[in-house]
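Okay, so here's the structure we're looking at.
Only one protein chain is missing from this complex, and each of the others stays in its spot.
What follows is chain A.
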Amino acid sequence: MDWDQFDLNPKTVAALKKADIKSIKEILNFSEADLQRLMKLSSADIQCLLKTVSRTLRKNSMLTALQLYQDKDHLTSQHQKLSLGCSVLDNLLKGGIPLVGITELAGESSAGKTQISLQLCLCVQYPYEYGGLESGAVYICTEDAFPSKRLHQLIDQQHKLRADVPAEVIQKIKFGNSIFVEHAADIDTFHKCITKRLSLLLARGMVRLVVIDSIAALFRCEFGVSESVTKARYLQTFGAQLHSLSTRFRTPIMCINQVWYQNCCSFYRRVMMQSLVVGNRVAPALGITWANQLLMRLMASRVSWPGQASGVASHCTGSLRTLRVVFAPHLPPSSCYYTVQLEGVKGIK
């Protein structure tokens, strides 16, 4: 760290170099008394150093909420979201998936989670005016093989799903080329994937969506109670790394999660579910440690009696499912129906 470029007293700069302090992080990690002893400076000098260093780190960092609200630039605005490719689902989410933060999609098997994720991988490639981010996606598979046949089916049918987009725009996009599939079946491979491969793709601007299918599969083998600390640490580390990548590159991270059933759970799992079972018999897996990392949680489920919602099921061919907002800072708890058709996932009004 070049201390000379800071607006500091030369005596302070000399003391910093002599004490071999190399970064702002180191300075802030020390207490004031420690700094005084280490650098042999008075308390006023240390105060001055702390203020100068903080000011440099936090230069130009203030915004008023009004500026946030009025920012319409698609590169920085909070109003910019990633569309799901269906206006009904977008309305449920007030625009789509937020660009900064980890969004979780939990649900039982065959509820449609992978279908929604594949659809997102295609939606992200559309231009900004059609709800996309003009970039590709990374799909990290942790258990099953990547459903490439289904992906090609969806690509072929894009013109049918996205009737709002002109045909020539759709034809120009080479959907298959911009989806990067990674396999990571265990924690170490996953860690390497996030820290090296993902940062590379994001830094080069080649992707603006990360899908992890699924996060629960990595932690599937029963971590005993004594290993709960290790497991929690992994979850927090992964969460923090994904969150940091999402913030740096303004890229939504979509994590697919499975569910635990209340009755057939070990004591440990029931404990983890404690705060998460709100009147349901299922709860998303991985407990509160993972839930703390999330910005938004969505739950996909199959409707038990397809004919229950009057008038809704009559015109749809596939079985009925619901997409529910469990929590989000900007959305009320709400839900809507959807079906999985040949061309993709479509909401039902």
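The definition used in the following text is that contacts are C-beta pairs under 8 Å (C-beta built on N, C-alpha and C of every residue); 3 or more make two chains touch, one makes a residue touch a chain; residues count from 1.
What we mean here is this: contacts and distances are computed from a predicted model.
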Worksheet item: Can you tell which of "DNA repair protein RAD51 homolog 3", "Beta-hexosaminidase", "BHLH domain-containing protein" or "Dolichol-phosphate mannosyltransferase subunit 1" UniProt lists for the chain that's not drawn?
Response: "DNA repair protein RAD51 homolog 3"
Response to the item:
The listed residue (A:Ile21, A:Leu92, A:Cys255 or A:Ala300) that touches the chain absent from the view is A:Leu92
Worksheet item: Which of these, A:Met1, A:Ile24 or A:Val181, touches the one chain of the complex that we don't see?
Response: A:Ile24
Fill in: Hidden partner chain, touching residue among A:Arg37, A:Lys174 or A:Lys196
A:Arg37
Discussion item. Touching the hidden chain in the complete assembly: which of A:Lys17, A:Arg55 or A:His74 does that?
Written reply: A:Arg55
Response to the item:
Those residues of chain A that touch the unshown chain are 24-25, 28-29, 31, 36-37, 40-44, 50-51, 53-55, 57-58, 61-66, 68-69, 78-79, 91-92, 94, 98, 100-101, 225, 228, 233, 236-237, 239-240, 243-244, 247, 268, 271-272, 274-276, 278-279, 287-289, 291-292, 294-295, 297, 326-327, 329-330, 332-336
